[in-house]
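With one protein chain removed, the remaining protein chains of the complex are shown where they sit.
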Amino acid sequence: MGSGYGENIKLTIFGQSHSEAIGMVLEGLPAGVKLDIDAIERFLARRAPGNSPLSTPRKEADKPVFVSGLSDGCTCGAPLTALIYNTDVRPGDYEPYKNVPRPGHADYTASVKYGGYADYSGGGHFSGRLTAPLCVAGAICMQLLSAEGITVKARIAEIGGIAGDEAQMLEAVAYAKAAGDSVGGIVECVVDGSPAGLGDPMFGGMENRIAAAVFAIPAVKGIEFGEGFNAARLKGSENNDGFRVSGGRVVTESNHAGGILGGITNGMPLVFRVAFKPTPSIALSQHSVELDKLTDTDVCVGGRHDPCVVPRAVPCVEAAAALAVYDAFLGRKREM
Amino acid sequence: MGSGYGENIKLTIFGQSHSEAIGMVLEGLPAGVKLDIDAIERFLARRAPGNSPLSTPRKEADKPVFVSGLSDGCTCGAPLTALIYNTDVRPGDYEPYKNVPRPGHADYTASVKYGGYADYSGGGHFSGRLTAPLCVAGAICMQLLSAEGITVKARIAEIGGIAGDEAQMLEAVAYAKAAGDSVGGIVECVVDGSPAGLGDPMFGGMENRIAAAVFAIPAVKGIEFGEGFNAARLKGSENNDGFRVSGGRVVTESNHAGGILGGITNGMPLVFRVAFKPTPSIALSQHSVELDKLTDTDVCVGGRHDPCVVPRAVPCVEAAAALAVYDAFLGRKREM
Amino acid sequence: MGSGYGENIKLTIFGQSHSEAIGMVLEGLPAGVKLDIDAIERFLARRAPGNSPLSTPRKEADKPVFVSGLSDGCTCGAPLTALIYNTDVRPGDYEPYKNVPRPGHADYTASVKYGGYADYSGGGHFSGRLTAPLCVAGAICMQLLSAEGITVKARIAEIGGIAGDEAQMLEAVAYAKAAGDSVGGIVECVVDGSPAGLGDPMFGGMENRIAAAVFAIPAVKGIEFGEGFNAARLKGSENNDGFRVSGGRVVTESNHAGGILGGITNGMPLVFRVAFKPTPSIALSQHSVELDKLTDTDVCVGGRHDPCVVPRAVPCVEAAAALAVYDAFLGRKREM
Partner (left out) sequence: MGSGYGENIKLTIFGQSHSEAIGMVLEGLPAGVKLDIDAIERFLARRAPGNSPLSTPRKEADKPVFVSGLSDGCTCGAPLTALIYNTDVRPGDYEPYKNVPRPGHADYTASVKYGGYADYSGGGHFSGRLTAPLCVAGAICMQLLSAEGITVKARIAEIGGIAGDEAQMLEAVAYAKAAGDSVGGIVECVVDGSPAGLGDPMFGGMENRIAAAVFAIPAVKGIEFGEGFNAARLKGSENNDGFRVSGGRVVTESNHAGGILGGITNGMPLVFRVAFKPTPSIALSQHSVELDKLTDTDVCVGGRHDPCVVPRAVPCVEAAAALAVYDAFLGRKREM
């Protein structure tokens, strides 16, 4: 299965790119919380295409409709359900890829897994579009975390190998687009204000929990916390974060650990980075196969493609992080 | 919580570094499987200290005792329980760290989480020693996978920033040790022979599942699949793996995806890399605090330390991978 | 939480009596199954009011709208989501019960649990109306079980203490209705054609699984399997079912066990009975309290009430049974 997440809240995501609707059910929220629907919509707008010169100009209106879980605009304890209706549905467009899988996409693996019965239109349940309900859930968790003084903020760290300079990043995307190609990148996320003590030992560590949420975003191929892969190249004396007392509380002098020790938050900013592969949809001809005849062929993926998903992925990473952190936060309440 | 893993098998790991025993319960194994106990012990021996010039010469005899789940040496369907008794228990040694947390260890976060009641001896439930029962579970999963033609093999990819040359790696460890310091490294793991179709969409992808298992190993700070972070620097045309028919089946021409598309195995080798931070226990004086008085102090972590955990981590990574893959393999059986 | 069920399929039920919609997400269904939507609607019609002289004449059209999980009318592997829009929503009607809880209803306990923020309209998430999405899920499971030769059939065993004679049952309901009162009853359910071997030891037994599903139906206060409470009054020699070989397979001579031994099906019909309390909504004046003032008061529950829920509960019991049995059936596939 796999469309569910959470130990203390339970998120279920449903829908396919071209089904009547996509959406989510979120169970376990506290009752009596006034949701800021505008803020949820603004958050969703950040992942919509057309916002950034770095992404495609196509426009979608992803407006969540809350069909259950609210009473007088407040959470009422019942599962919260939001739908986003798919208005611009053209299943026929994807008919060819049912038999000729697109490289880098889930067409082939979905075909094997579901014995030819997968919904191939627009990637079906594997579409990046399914990050919209993830963002609905994440936006709600961010509101709840914010009330506890915890903020979640991600940013583009790198695009096409270029860090820091946005003009150069833009150029890399434009260059790839002109060539019918695509680029990937890295998103960095910081969770600030988290108390020490979130997370559990072993499989319940914050790294495990965040990774298990973040890899739900299509195109993610790596995650690292604090120094991450760079820690593998440091000495213990360089990587350890010494403790100090500051303002009456325990802090660390540096934050190579990214705010996590033994899987549990230490009260310092929780920092992680996520690697996104380049968009698999490219205009260039690629090698593929005809699944019915088991013969080689070539495929050209038509249509408007986003030459770089990274800008739109930023709120998705925030959403996944907020979900994981809020779930751990609720678990911590049980202990106190 | 967090000491449990699995959807189709359920692993529960218990124990502290200096409790009477550590161990595991593994539920959901098929009945009638003759376990190769010798192979399990040989596997455990690989993570024991003293095997490699790269690790400490201290010796432990980690012999699992199976107290339930077997009948005439075969699995009988009941939960399988293995204990490893802790013979050389010296809780007193760690008394000082209860109040003065060691940098890079879980002493401080455990203290917060368990309100001062954590078992601090040897890291308690956060000790690297808890990877021994993980290895018992992993060795069993490897035997079951092997019967299906699936192998799991990890190797040291890098130590202290040095890749490839074992003599140079040895030197880096020796150098760190002499300086009272430590080094980290990278382990690469390959799962071969996996059928296409393992894993589930979104939160149930193989990346999510493997990451959720691997981060249970202490000192892991990053994981990447296939090209991983490097994919963020490639073009789509470079990173996509074209499909071809070979020997009557669909294969990819390259394996930048590390054998996973849309979270689901594509039948190519499943490849991932894991970053280990340098051992936090170092002989050098470090900054810490006295938790009771909330004042700054220094700490020297005495005793024999492993200047590099990477060699001993290799079987742990295999164990975590085998657990995740076998769990997904059983889930796949339900669909067929 | 609690709105989810299942180990091998996952059902999530959402909605309140007067929210925009109620519905369900069902994950883990096999792909490629052509759902018989007409049969689902016919099944739902059995729980709709107005079908039986034993229940209220009010009419609802509970038509499920499938917004995800289907492709060309077949399951596609993605979570299946069905909505039933609430068309006749009159939240205001229930305003009084927010402060003056109705005896026998969840008004008071919901008020405590959700700190006054529960959705009280029509019982909110606690309404019997939530059995409609349960019936959608159950109808689907029944189709899948039917393809395996397994049928689920419930019937009214008793109403108002009267067994067997439907005319007398009718009279008891009519009599209660005329008196502004209500009656309860017992539903018996038989699952036929189940193979031996379904269910798991201890907490995973078929009794545990079925009970955990059936108590989700409002008004259920008891469940018994096979001889049930009567077994407590039999001798071992009377209650044990001797084994015999018949038609080349092992059967039992009697079925006092209701088809379950050690929690696991033995291949005989699985039989259980469910006790329903009388409808708590009655026209008679009852004692209640004003929650805001903490003073005693009386309450008269206005509106049209169903003087006996038992006839409409019959398909709900079938649905819960089908859900539990199909979930166990999928679990069994993993073992074979």
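Letters A, B and C mark the chains in the order given here, with residues in each chain numbered from 1 onward.
By definition in this document, a contact is a pair of C-beta atoms (placed from the backbone, for glycine too) under 8 Å apart; a residue touches a chain by one contact, two chains touch by 3 or more.
Just so we're clear, the structure is a prediction, and the values are computed from it rather than from any experiment.
*Asks:* For a quick check of understanding: of B:Ala39, B:Cys76 or B:Leu170, which residue touches the chain that isn't displayed?
*Replies:* Missing-chain contact among the listed residues: B:Cys76.
*Asks:* By the contact criterion defined above, which parts of chain B meet the unshown chain? Give residue numbers in ascending order.
*Replies:* So the residues of chain B touching the missing chain come out as 1, 3-4, 10, 12-16, 19-23, 25, 27-28, 31-32, 65-71, 74-81, 83, 110, 113-121, 124-125.
*Asks:* By the contact definition given up top, give the residues of chain A that touch the hidden chain.
*Replies:* Touching the missing chain: residues 8, 28, 30-31, 78, 201, 330-331, 333-336.
*Asks:* In the full complex, which residues of chain C touch the absent chain?
*Replies:* 1-5, 7, 13, 101, 103-106, 108-110, 112-113, 123, 125-126, 130, 158, 160-161, 176, 179, 181-186, 196-197, 199-205, 207-209, 211-213, 215-216, 218, 220-229, 231-245, 248-250, 252-253, 256-258, 260-267, 275-282, 284, 286-289, 291, 294-296, 331, 335
The rule we apply is simple: only the chains that are shown with their structure count from here on.
*Asks:* Measure off the straight-line distance from the CA centroid of chain B to the CA centroid of chain C, and report it in whole Å.
*Replies:* Each chain reduced to its C-alpha mean, chain B and chain C end up 44 Å apart.
*Asks:* Rounded to the nearest whole Å, what is the centre-to-centre distance of chain A and chain C, using the mean of the C-alpha atoms as each centre?
*Replies:* Spacing between the chain centres: roughly 37 Å.
*Asks:* Taking the mean of the C-alpha atoms as each chain's centre, how many Å separate chain A from chain B?
*Replies:* 25
*Asks:* Which chain A residues touch at least two other chains?
*Replies:* 1, 3-4, 13, 110, 113, 125
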